[in-house]
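Only a single protein chain was left out; the remaining protein chains are all shown in position.
For subunit A:
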């Protein structure tokens, strides 16, 4: 036991005396979560639109106000004629033009029908579609408001409620993804690097020619990273909650325990990588290419698993990250308990044991 503690202490010396390791361990997660959280978003805020109001009556002005009041759109300019529409788009600032026909209010009440034209810049189709959806929603709610005042014909209204994420905030999608990614990278990359470093510097040679059992070498090297990765998990969680307003509806204890489990899964992956690589460079590349890319692409972090072709959907099941993202979302957003996520938890635990098993089989008690 004393041997083990001294080994772990040695490992802490390595970490705290190496500025680069420290920076990667604690700097990278903070920077990444801020970058991902703020930069990668598919929400649209304050998109500039132009209004061509040919009616200039009370109702058309109310409609314009409603559009702006949403916060998603701001009226950048008021156009005077159809000719100006093209020029406005070409200037590039305007994403959508709302054309309100002449006699808007009059037609609405007397002919019971009026057409509002929405012109969107579909150079960026995603933005265009989103803007049109926003605008259509706002216009139809305005319509209902007017109908209620006049008790006009019976209509069916749908009431939509977005559960668990009522404001449809994309951070709720990204923060669990980023947390997962960072925990995976930090844990797997750092362990694979720290073990291969001993091989590269030749110190593994001395450790092997010592009475230390291989398991103690590995556990001793990995132990500090379990602690540090857990600290990281807590930092990331508190940033998610503090900066991005993620809720934690479920039990914090369960959440932390699941974090520990995922850290262990990632560490075991790191150990596995270290048993098949001999230099820090290859270990780093293997972690980056072998873990980062597939995780980003296949875990459902950015691209929904449901919309992938079937073979990729099957493949996504072997990504530990996929299961942890589900666990995180379920606990944080839905307040799920262990009963709801036992399957995912079991899968992660199974993967951890599997990776450890292979690593033990692969660990070389001699040099190549």
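The working rule: contacts are C-beta pairs under 8 Å (C-beta built on N, C-alpha and C of every residue); 3 or more make two chains touch, one makes a residue touch a chain; residues count from 1.
Throughout what follows, contacts and distances are computed from a predicted model.
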item	value
Name of the absent chain as recorded in UniProt (options "ABC-type multidrug transport system ATPase subunit", "(Fe-S)-binding protein", "Serine phosphatase RsbU, regulator of sigma subunit" or "Dimethyl sulfoxide reductase anchor subunit")	"ABC-type multidrug transport system ATPase subunit"
Residue among A:18, A:57, A:76 or A:340 touching the omitted chain	A:18
Contact with the hidden chain (one of A:206, A:260 or A:289)	A:206
Among A:2, A:45, A:113 or A:339, residue touching the chain not depicted	A:2
Subunit A residues touching the omitted chain (full complex)	2-3, 6-7, 10, 13-14, 17-18, 201-203, 205-212, 365-368
